[in-house]
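With one protein chain held back, the other chains of the complex are shown just where they sit.
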Amino acid sequence: MVTQTENVSIDPRGDFSSEDLKLRPINCELNPLTRSDASALFTQGDTCVLTSMLGPVEVKSQNLNIEKAHVECIYRPKAGIPTIEDKLRENVIRDTCESALLTVLHPRTTISIQIQELDNRCGIEACAINGACLALLIGGVPMKFTIAAVHCIVDKDDKVVLDPDHCKAIGKRASFIFVFDSLEKNLVTVHTSGRFRMAQFNDAECMSRAASQIIFNFYRRIISNFHNKSLLTADTKVRNTEAETVVKSEPMDV
Amino acid sequence: MTEIVLPGDRISAAEELAKLKKVILGPGLRRENEQVVVCKAGRLNYKEPNAYWIDSYQQRYVPVRGDAVIGVVTAKAGDIFRVDIGAHEQASLSYLAFESATKKNRPDVNPGDVLYGRLIVASRDLEPELVCVNSIGKKGKLGVLTDGFVMNCSLNLARMILRENCPLLRSLTKEMPYEIAVGLNGRIWLKAKSLRETIALGNAILAAENASNEEMSKICENIGNILFT
């Protein structure tokens, strides 16, 4: 499920206008919960997830690893018991986060990530990964890099659409989730479903890579807010205004 | 320096300095070959002449050797006490690690007691170990804490209170007499003359979490006003 590739070359055609590189509005509140070590309420468009993390904490003996921390992820759907699909999501999120974490620094411990679905209006996996990354960032666990997930689909007219909303996704032919690291924007995870052509995959990847910059910029802004030390911002520091959802410069001219 | 950094960022200033002299990398920074890489999100700090570290927000304690921490005794197991210090593992505390304790003269410590101890063993591969004496066998300020109240806070707040230039405790002394023990594991023990004063004290400390230095004295004044009017 998780592929780690290095130095994926960016499609030289790169002729997407900034119109294409638009994500839905991103909003986030840090530490809405008090009992977990860190938490984030992350929304992208109308999709909303609550993520929290604990760690490093006590490890169960069956998960004990003397080399590195055990990473676990629990995904809770809003209604009903977790389905196979939810278990699959759990695994994708866990593997993705584990690759970003420096687990060797905390052997014989658990780092646990909990995801609670609040509103699912398309792209919940990407939203969950971004939320989990923010929770890990403020939870103070050592990480190699930050990660940003972007959701992309091939719609019914065979067009690649970046971060679609609920309505646009009706009748989609394929959907992709790309996760990039913050260092070289290398792919960390690709998760696809449906049928698509290789060219569409490449297009989707390039668009997502460019759009991931929006999310990385958002991380930096919100973390800066979080660490500002003043009472006047004490209440606002956990919240954030919307992110710039469009990449302003022409990031494709790499 | 008040730069906010995220994991994966490189600190080129430190790399440059490393070419000239030895550089000390504190929490949140790692060396990867010739690069200095950030691994925690937070504020980058630099202290003359050569120390870099990152002030990150954290709730969960990771044991560090030499830290003074507050723990709760959970069990007596033969010769050792098990102490919960809020880390991933309980710390052990030998019954001989108290002032003038001998095999005959055992210290009076029971499960449920709160104590202030120092970590003497803290490594990622070993169980943390506490002591309640200093290197010359005196208890100093360590030992069982009686009365008062224990509250939890973020690790940053505990570190901040203990910083030399932090005006919080000094401004609070102007308002009321009190005793305090700050554990670096994010637990603070407080004791004042009355219950209400203890709550006021805790209130002031928790409120200081996001305050700047000037705001802190304001909070303390405010607390004093509420308390004695």
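Here the chain labels run A and B in written order, and each chain numbers its own residues starting at 1.
Simple rule for what comes next: contacts are C-beta pairs under 8 Å (C-beta built on N, C-alpha and C of every residue); 3 or more make two chains touch, one makes a residue touch a chain.
Quick note on the criterion: contacts and distances are computed from a predicted model.
Chemist: Mind telling me which option in "Multifunctional methyltransferase subunit TRM112-like protein", "Exosome complex component RRP45", "HEAT repeat-containing protein" or "Centromere protein I" is what UniProt lists for the chain we can't see?
Modeler: Of the names offered in "Multifunctional methyltransferase subunit TRM112-like protein", "Exosome complex component RRP45", "HEAT repeat-containing protein" or "Centromere protein I", the absent chain's UniProt record gives "Exosome complex component RRP45".
Chemist: One chain is left out of this view; which of A:88, A:105 or A:118 touches it in the full complex?
Modeler: Checking each option in A:88, A:105 or A:118, the one touching the absent chain turns out to be A:118.
Chemist: Quick one: say which of B:23, B:37, B:132 or B:145 touches the chain that got left out.
Modeler: Only one listed residue reaches the unshown chain, and that is B:145.
Chemist: Tell me which residue among A:58, A:85, A:158 or A:184 touches the hidden chain in the full complex.
Modeler: Final answer for the missing-chain contact: A:58.
Chemist: Tell me which residue among B:29, B:44, B:68 or B:207 touches the hidden chain in the full complex.
Modeler: Selected residue, touching the omitted chain: B:207.
Chemist: Residues of subunit A in contact with the chain that isn't shown?
Modeler: The list for subunit A reads 25, 27-29, 31-36, 39, 41, 43, 45-48, 50, 52, 54, 57-58, 74, 76, 78-80, 112, 114, 116, 118-119, 121, 231-232, 234-239, 242.
Chemist: Applying the definition given at the start, please give the residues of subunit B touching the unseen chain.
Modeler: Given the touch definition above, subunit B has residues 72, 74, 84, 86, 110-114, 145-152, 195-196, 198-200, 202-203, 206-207, 209-210, 218-219, 222-223, 226-229 touching the missing chain.
Methods note: only the chains that are shown with their structure count from here on.
Chemist: With chain centres defined as C-alpha means, what is the inter-centre distance between subunit A and subunit B in Å?
Modeler: About 33 Å, centre to centre.
Chemist: Show me the residue ranges of subunit A that touch subunit B in the complex, using the header's touch definition.
Modeler: For subunit A paired with subunit B, touching residues are 37-38, 54-59, 66, 100, 102, 105-110, 137-146, 181-183, 219-220, 223-224, 226-227, 229-231, 233-234, 237.
Chemist: Can you check the complex and tell me which residues of subunit B touch subunit A?
Modeler: The contact residues of subunit B facing subunit A are 4, 6-8, 28, 30, 37, 39-43, 55-60, 62, 88-89, 124-125, 155, 209-212, 215.
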